[in-house]
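Encoded as structure tokens, here's the structure I'll be asking about.
All protein chains but one are shown in place.
Order as written gives the chain letters A, B and C; numbering starts at 1 within each chain.
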Amino acid sequence: MNLKELYQEIILDHGKNPRNLRKSENFNKDAKGHNPLCGDNVHIFLKLDEKKKIEDISFEGSGCAISMASASIMTELLNGKNESQTKEIINDFLEMIKNKDKLDNDNLNENEKTKLMSLSGVKQYPMRVKCATLAWHTLTSAVNDSQEDLNIEKI
Amino acid sequence: MNLKELYQEIILDHGKNPRNLRKSENFNKDAKGHNPLCGDNVHIFLKLDEKKKIEDISFEGSGCAISMASASIMTELLNGKNESQTKEIINDFLEMIKNKDKLDNDNLNENEKTKLMSLSGVKQYPMRVKCATLAWHTLTSAVNDSQEDLNIEKI
Amino acid sequence: MNIENIKKEFPIFSNKVQNNDLVYLDSANSSQKPQIVIDRIYDFYTKEFSNVGRSVHYLAVAATNFYENTRKSVQKYINAEFADEIVFTKGATEAINLVANTFGQKFLNEGDDVLLTELEHHSNYVPWHFLRKTKKININFAEINDFGEITIESIKKAITNKTKIIALTHLSNVTGAILPIKEIISLAHSKNIPVLIDGCQGAPHLNLDMQDIDCDFYAISCHKMYGPTGLGVLYAKKKWLEVLPPYQGGGGMINEVNKEGITYGELPNKYEAGTMATAQVIAFNESIKFLENIGIKNIEKHENEVIKYGEEILRKNNSVKLIGNPKSRGGVLSFNIDGIHPHDIATILDEDGVAIRAGHHCCQILHKKLNLTASARASVGVYNIKEDFEKLNESINKCKKIFDI
Partner (left out) sequence: MNIENIKKEFPIFSNKVQNNDLVYLDSANSSQKPQIVIDRIYDFYTKEFSNVGRSVHYLAVAATNFYENTRKSVQKYINAEFADEIVFTKGATEAINLVANTFGQKFLNEGDDVLLTELEHHSNYVPWHFLRKTKKININFAEINDFGEITIESIKKAITNKTKIIALTHLSNVTGAILPIKEIISLAHSKNIPVLIDGCQGAPHLNLDMQDIDCDFYAISCHKMYGPTGLGVLYAKKKWLEVLPPYQGGGGMINEVNKEGITYGELPNKYEAGTMATAQVIAFNESIKFLENIGIKNIEKHENEVIKYGEEILRKNNSVKLIGNPKSRGGVLSFNIDGIHPHDIATILDEDGVAIRAGHHCCQILHKKLNLTASARASVGVYNIKEDFEKLNESINKCKKIFDI
């Protein structure tokens, strides 16, 4: 394992100073996620335009460096993305966290990819994967209008 | 262990042809015993005179050679015994089965003692001790007017 | 792997028991354990021990992975659709209690019928009996035929329009009858009745395919399946686990807790409250591998040959009366000898190192139906060989001699 890889500068930065840690005004979609293992919560807010493009995305919650950084980076990257782009990025991220070394995605530029890739070190820490994916799964249920609050153990 | 000691002639005889396997007429005390391990049952009947001397003792039920022989020998030996003699013999028998090699009892003659001693081989077969003692414990609860049917596991 | 050499993998057979070679014919009670299963327990405790699912340190992560790997192995072995359909319990008895309790809470009401059979083990009766008291339901028993079998007709006859669930054994632990569960389940489902299979005796001997059988619940006893004691498996269709209430409450099965209320965790956590039998679950993976390596079809074939041979020998021994004569028999042969009580038989056999079980085998209803209080039972595992039944027969003859029969 490689601690340095896990706690990269970028993770520590986003972990300490998470971007978009607020509640979007006039959000029209939202969902809550919870990690029963540590008790951490995340609440994702989305403001979509008529064409389902993300006009604003934000989150509230508390958690470890990994989960905060993941939510922070996610909101940064997805702002302005349309529905299919959003879904592709979510999928690619989850794939990468599970088993891939690279991120093939045409919707992100190199800089964005690097940011996202900074989370890939978590692969080597199976118990921490949930921290990195909580925000993403919660976003999925917000997008899908899932009724129930999301319980991360489900996934 | 010594199988020959367990299945002595006298046990096999009483096991096959149990004495007093019937229901006493005009019995005034009785109790049922049950061994949940094998499902065996015994029902003891007592006819006591005013002074609590045993006028007649008998039993119904089915079971293994050890339990039938034990009930048979018990009823044979206790017929005609008074209350204190009965209690002493019961106690001495249970003591013998548990941990003694000999039977000290003034209420039995040598011949009777030999009969009773024939059951002592069971000591070496812990799972079979219950077979040998079921009738005796049931008798105790009959003598004591115990309300509940006796469950051998209790003892 | 040579089926004849399997016995060597079980260390117990390399030790003498009271100066005798062990002739172990009590596998329906509990099976012996292969070396790899025992070694796995040893290694886990000596080198890798940690609790699972809670801590994030190295040992805990590794243990959690091992634990979940067993779940996946079991899923694969019994061909369940989802790994979440595998719940670990402390035994088959708990698995059945779990279903009776939670299904009862949610779906049974006064006057409803539960259908069992006369072959059922107490573990598949007492939990339903509890509901007779708390929920005022009725219990019906499908009747056995003269061969000690339960047929589809007998089930048909016993189903009422109030039957809400059927719970029955895969393989009788007394008559050895293998029940036509696939037909029964299909019949039940045509009437919208879910079916629980008590697979205690089925799982060690028969090929298991949950999706093919299509049962709603299947209960397994790991200690009868070359696995450790203190462990069972409940297979349950996801649709049931999702709607049934939790069974036991505690750590690990919750989502969020506050003073006013609780939300429950997702499957399978919802049904695994408290610290589980970690070492046992991890070691059970080796039992599954052991079974897979030999192949359950090979095991079935081998055991069938052995038990057929045993049946032939015992049939030739007059005064031995076999109990039941099912067309398809699993590895169980129960019998009585006229004039000798089963407990006496077992004690005498034991002197020769022949281990069988005597008693009602937790099937008092069946024994009462057959006008018996007890019987003697020889049952086999993958390590038994034909000679075991020859030795059994010799010892039976010794019984007869002692009892002068």
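The rule we apply is simple: a contact is a pair of C-beta atoms (placed from the backbone, for glycine too) under 8 Å apart; a residue touches a chain by one contact, two chains touch by 3 or more.
A quick note: this is a predicted structure, and the numbers were derived from the prediction, not measured.
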For the chain not depicted, the shown chains it touches: A, B, C
Selected residue (touches chain absent from view) among C:51, C:298 or C:319: C:51
Contact partner of the left-out chain, one of C:137, C:346 or C:396: C:346
Identified contact with the non-displayed chain, of C:6, C:231, C:307 or C:337: C:231
Touch list for chain C against the chain that is not drawn: 11-12, 15, 17-18, 22, 26, 29-30, 32-33, 35, 37-38, 41-42, 45-51, 54-60, 90-94, 96-97, 100, 105, 121-123, 125-127, 129-130, 134, 139, 141, 221, 223, 228-231, 246, 248-254, 256-259, 261-262, 273-280, 343, 346-347, 349-350, 353-359, 362, 364-365, 368
Chain not shown, touching residues in chain B: 34, 36-37, 39, 125-128, 151, 153-154
Residues belonging to chain A that touch the chain removed from view: 1, 3, 6-7, 12, 16, 37-41, 62-66, 125, 128, 131
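As a working rule, only the chains that are shown with their structure count from here on.
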Pair joined by the larger number of C-beta contacts - A-C, B-C: B-C
Longest centre-to-centre distance from chain C, chain (CA-based): A
Rounded Å distance, chain A centre to chain B centre (Cα mean): 78
Intercentroid distance (Cα basis), chain C paired with chain B, Å: 38
